[in-house]
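Moving on to chain A:
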Amino acid sequence: MDFRTNAPIYEQIATSIKEQIMSGSLHYGDKLPSIREYSLIYEVSALTVQRAVQQLEREGIIQSKKGIGSFVLGDCKDNLESRMIGQQVDEFVEKMKKMGLTDKFIISKVKESLSNG
Partner candidate 1 sequence: MLQIIKWEFVKQFHRLKWILLFFAVILLSLTLLPASWFETENDATSMILMFFSLTLIFGALGLSLYPMYNMISDFRRKTYTMERITGRSHIPVFFAKIIINLAIFFLVAGLVYTGAIMMDKFSTENMHYFTYTLNEPYLAIMLEMVLLYPAILLFCYMSASTLPFFRNHRTLGTFIGLAIVSVFASFLHLSGPVYYVVGLIIGIILIIASGEIADQRFEQHVYNY
Partner candidate 2 sequence: MDDFIQIEGISKKYDNKYVIKDVSMSIPSGRIIGLLGDNGIGKTTLLKLLGNLQKPDKGEIRIDNTPVNQMKAKDIVYLLEPANIYDWMKIKEAIAFCNDFQADFDKQRALRICLEFGLDPNAKITRLSKGNKEKACLMLAFSRNAKLYLMDEPLGGIDPTLKKNIKKFILENIPTDATIIMATHLLKDLEVLFDQIIIITGAGKIIYVDTDEIRETRNQSIEEYYAEVIENAADN
C-alpha cells in the first residue's frame, strides 16, 4: 500500500482496515491478521500496526483479546458507515458553504449528481 508521507501512517492503516470492513472484506466476528502479519502486509513496523489497532479499539471498531487476537465488532459496519460518511458530508457541506452556496442549491446539485450516477 502506498502511504501519504505527510500524515501519520498508523492512521492510514486504521482507515484502510475500516474501509475493508465497510466494503465487506472483513465481517463481524472476523479475526484480524496478527500484528506481525499486518506488518508484512503493509510493510511497516510492528509498532505502527499496534498503534493502528489501538486506535481502532478506541473507536470501538475492534476488540483485542489478549493471547487470542483482535476481532471485528458487531454493529460497527453501520456505525462506521454513518461515521465515515458523516465526516465526508460535513467536510463537503462546509466547503460548499464557504463558497457562498445556499442549502437549496447544494441539495439540488447532490440530487443531480445522484440521478446521473
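Keep in mind how these were chosen: all candidates are chains of the complex that A comes from, given by their letters.
Everything below uses one rule, namely that a residue touches a chain if its C-beta (ideal position, glycine included) is under 8 Å from a C-beta of that chain, and two chains touch if they have at least 3 such contacts; residues count from 1.
The structure presented is a predicted model; accordingly, all values stated were derived computationally and were not measured.
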Candidate touching chain A in this complex, from 1 or 2: 2
List of chain A residues in touch with candidate 2 within their complex: 3, 5-11, 35-36, 39-40, 43-48, 51
